[in-house]
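What follows is one structure encoded as structure tokens, with my remarks underneath.
Missing here is one protein chain; the remaining ones are kept as they sit in the complex.
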Amino acid sequence: MIEMIELIIDLLLAFCVVLTAAIVYTKDLLLAIVLSGAEGVLVATVFYLLLAPDIALVQVAAGVGISTAFFIVGLRKIGRREE
Amino acid sequence: MFSTVGQLPYVLVAIMASICIYAALFKSNLFKKMLAIFLMTDAVNLLFIIQGYRLGNAIPPIIPPGMDPSEFASIAVDPLAHYFVVTAVVIGLAEVATLTALIIYTYKHYGTIETKKIKELRG
Amino acid sequence: MNPLLFQAPILAMLLCLLGSFLCVLLGMIMGRRAVELLSGAMTATTVLLSSLALINVYLLEGPYVYYMGGWPPPVGIPYVIDRFSVPLSLVVSVIFFATMVYSVRYLEKDRDVKWYYSLRFLMQAGMYGLLFTGDMFHIFVMLELMGLSAILLVPFRKEVKAAVEAGIKYGIYDILAISIYYLSTAMIFGMFGSMTIAEISAKLGGYVSPFSGGMFADPSALPVIVALVVWSFAIGAAIVPQHFWLPDAHSMAPSSISAILSGLLVQVNIAVLARILYDGFAAGSHPGGAVGLQLLVILGVASSLVGASFMLVQSDIKRLIAYSTITNLGFIAIGLGVGTSLGVSAAYLHIVNHAFVKASLFMIAGVFIHATGSREIGALRGISKALPGTSLLYTIGTLAAIGFPPLSMFWSKLLLLLSVLSAGGAYQYLVLPMVVSIVFESIAQIRLLAVIYSGEKREVNCHPSLPVILSIGIMISIIVVTGLMPGLLLEFGHLAADDLVNVSGYVDLVLKSFNYPAP
């Protein structure tokens, strides 16, 4: 017997795996950063669904907001494309 | 194969962590390596939270006013796993800050962040 | 118990914590002299406090557990103050003090030293935490603290191209190693439901804790976790095949930092690995944990051979010393992996002796590089006539490194060979690769000595100042004195190995010494 929440979480996690693979294989670093931000949002959703509001808050503020801003600031100083 | 279907999340997390370890070891771009290490922390965070979850009508680990502690202990999710994740997210940000600063300086000196092209030192 | 003696090791750690931000504050409002005075005074106090802890543990009260925040083990974080951790913490304090005295003059030309001293304090606090802690997750936090501050100190001279490259190389691999360790803590949490090292081994033996219950998964998966832990620490301790960052990082860092990295950081890594394997995964009795020891022996043999043969072809003095570190870590890994009490005590003594020897060699190499302006071995020709005192100190250090009797490393190398021979089985054939690498290492080191003593008298850029010579002198005299008292040395090693290998004693100390009923 599978509960509904498990199904949703499995789907979200599978989507995370696909995103991770995309981040690793893309050649455009800016796209990789945007995708990693999207993955951060997905992870935060999983945290929220799994009843972890504290961590969802940390993840949204730090894991998505500040770290993405940090990556973009860093990327402005180095080349955008991977060779 | 699996004793319960409840183990499928573990498998997905294992695949995610493996992809990240592969990228951190074998990708040549330093920025990509850093992103992979950052995402690996996310994968392990998911592993912790999945292990701390409780099926059924669970509540977050904050005691509602007036609830009996023993009833709370039998329906809330695991706070210990949440604690580990909060700590690891902060640490992950510190890692990102350190590596970003170093990568920007590498680019300043060498004009590239491809490890194949940075060959001043030979391990 | 006297509260000062009881709190001494924790006070040393908290002093480092205070020092880390007071240095920055003083640097901003008063200037570098104040920073140097403050960090000198604080480092000297940590030496004092660590010696108090040593006296307490050896002569007065014996090992005890410090409950952080007042919480007993599975609930809070225990700090295990025993005969394995306390002598190593004294070694940490002494080497940090010596390099502190050394760096005042060594960094004279560098601007803005406040972050240097601040990060040094954090690295010291991380080492104390790693040595004392009895909690798997606390090890993760402390590895991160020690690792990140070391990564930043390697490219401290950020205008040097190669230093930044070494820093980023070291940074990526070290942080990856710590992330892998984090993965293994998540798996341990799932299997044991508790992060206390003592509870892990107790539960493997069938113990059911009043706080955290028994085991929640089949222990047949334990070898995977053990392999992950060994992998992550093998990167941190630069054991072959994950050694390639070490020669770069240790040779490009400022010499005062190389001394700490090579003398302490890798050794602390391997000491913590020993603690986890023996007291956590019960490597002596449980087949799952024993996998870790076999891995250690195989990697250790490869390490000693690879390190020693690369020493033969180096032309850079600091790289040569760095490869020697890889060789010696291989020896330590073999000693720990053999698994007998003799092997562990030999490895323990080798950790202590190698720390002093390698730190002093790097400090003297820094003096040579300042004097000649070059890192090439060829440029050292004739330096013994220009700097006779320093060269004499370097000679003593090198003789100790190759195990010349009666200097300190002779005894630990002898014990290592004896322990391998007495282990029996296939292990006794390990003596062959060990002897080969000792011979290779000796050839490389003696060739370097020959270069120093050959050639005509030459001009040098600068002569070392008194504090620099004094700090090196402290280290060399420790090497000589400990070498002359092998009996005392052996006693220390024996007791430390006892506390490490005796799992039931450790479990009793951590879990049973708290006698207040569970709620």
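Residue numbering begins at 1 within each chain, and the chains themselves are lettered A, B and C in the order written.
Just so it is clear, contacts are C-beta pairs under 8 Å (C-beta built on N, C-alpha and C of every residue); 3 or more make two chains touch, one makes a residue touch a chain.
Throughout what follows, contacts and distances are computed from a predicted model.
Colleague: Would you kindly match the missing chain to its UniProt protein name, picking from "2-oxoacid oxidoreductase (ferredoxin)", "pyruvate synthase", "NADH dehydrogenase" or "Na+/H+ antiporter MnhB subunit-related protein"?
Modeller: In UniProt, the chain that is not shown appears as "Na+/H+ antiporter MnhB subunit-related protein".
Colleague: Determine which of the presented chains are touched by the chain that is not presented, and list them.
Modeller: Touched by the chain not displayed, across the whole complex: A, B, C.
Colleague: Can you work out which residue in C:122, C:451 or C:501 touches the chain that's missing from view?
Modeller: Of the candidates C:122, C:451 or C:501, C:122 is in touch with the missing chain.
Colleague: With the missing chain put back, which residues of subunit C would touch it? List them for me.
Modeller: Output for subunit C: 3-4, 6-7, 10-11, 14, 17-18, 20-21, 24-25, 28, 66-71, 74-77, 112, 115, 118-119, 122, 125-126, 129, 135, 137-138, 141-142, 144-145, 148-149, 152, 156, 158, 187, 189-191, 193-194, 211-213, 216-218, 220-221, 224-225, 516, 519.
Colleague: Could you pull out which residues of subunit A are in touch with the chain that's been left out?
Modeller: Subunit A touches the missing chain through residues 6, 9, 53-54, 56-58, 61-62, 65-66, 69-70, 73-74, 76-77.
Colleague: Taking the full complex into account, what residues of subunit B touch the chain not shown?
Modeller: Residues of subunit B in contact with the hidden chain: 2-7, 9-11, 14-15, 17-19, 21-22, 26, 50-56, 60-63, 65, 69-70, 72-74, 76-83, 86-87, 90-91, 93-98, 100-102, 104-105.
Just so it is clear, only the chains that are shown with their structure count from here on.
Colleague: Roughly how far is subunit A from subunit B, going centre to centre by Cα mean, in whole Å?
Modeller: 10
Colleague: Could you give the separation in Å between the centres of subunit A and subunit C, each centre being the mean of its C-alpha atoms?
Modeller: Here subunit A and subunit C have centroids separated by 37 Å.
Colleague: From the mean C-alpha coordinate of subunit B to that of subunit C, what's the distance rounded to whole Å?
Modeller: 28
Colleague: At which residue positions does subunit B touch at least two other chains?
Modeller: Residues 43, 103.
Colleague: Which residues of subunit A are in contact with two or more other chains?
Modeller: none
Colleague: Note which residues of subunit C are touching subunit B in the complex, please.
Modeller: Contact set of subunit C toward subunit B: 137, 140-141, 144, 148, 151-152, 155, 158, 161-162, 164-169, 171-172, 175-176, 179-180, 182-183, 185-187, 189-190, 243-245, 247-248, 252.
Colleague: Could you list, by residue number, the parts of subunit B that touch subunit C in their complex?
Modeller: Within the complex, subunit B touches subunit C at residues 17, 21, 24-25, 30, 33-34, 37, 40-41, 43-44, 47-48, 51, 80-81, 84, 87-88, 91, 94-95, 98-99, 102-103, 105-106, 109-110, 118, 120-121, 123.
Colleague: Which residues of subunit A touch subunit B in their complex?
Modeller: That would be residues 2-3, 5-6, 9-10, 13-14, 16-17, 20-21, 23-24, 29, 32-33, 36, 39-40, 43, 46-47, 50-55, 58-59, 62-63, 66-67, 70-71, 73-75, 77-79, 82-83 of subunit A.
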